[in-house]
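A single protein chain has been removed from this complex, and every other one stays in its place.
Presenting chain A:
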Amino acid sequence: MTPRPPTPSTIPSKLTVNLVLPYDSLLSAKEVDMVIVPATTGQMGVLPGHVATIAELKPGVLTVHEGNEVKKYFLSSGFAFIHANSVADIMAVEATPLDQIDSSLVQKGLTEFTQKLNAASTDVEKAEAQIGVDVHSALNAALTG
């Protein structure tokens, strides 16, 4: 593994982002201006020089700002580490660009899981249905918002 750069004394101008999935590294050592990660406590914006943080992520949209272009990915939860040397590691299980998501399937999934949640009897079923509802409503919000 390549060693990480040490903490610089002045705040660097760019943030280095690594977005890794089990199947691929979508972004590796990409220099960007800002990222907005969907932490469990809400959308968190990360600029270069951000304080070192470990953030747990919920299903939501990751926005990457590079100059004038903005790229959005839907993440299926994971973790984000922001190091003191302005390197951000985002680990997710799945990440898809928003334009590859089919909104009709999202609606269908949302209604299906809401039904399951209402019909659920055991705790395990309730938890699974709740997860489905959370993910699909986040997808819905991502597509509409």
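Everything below uses one rule, namely that contacts are C-beta pairs under 8 Å (C-beta built on N, C-alpha and C of every residue); 3 or more make two chains touch, one makes a residue touch a chain; residues count from 1.
In this text, contacts and distances are computed from a predicted model.
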item	value
Protein name, per the UniProt record, of whichever chain is missing from view ("Proteasome subunit beta", "Tryptophan--tRNA ligase, cytoplasmic", "ATP synthase subunit gamma, mitochondrial" or "Centromere protein M")	"ATP synthase subunit gamma, mitochondrial"
Omitted-chain contact residue, chosen from A:I11, A:A84, A:L105 or A:A119	A:A84
Touch criterion as defined above, residue of A:E31, A:E56 or A:E125 at the omitted chain	A:E56
Of A:S9, A:T41 or A:N68, the residue in touch with the unshown chain	A:T41
On chain A, residues whose C-beta touches the chain left out of the figure	1, 4, 18, 20-25, 28, 39-41, 44, 51-58, 78-79, 81, 83-84, 87, 89, 91, 93
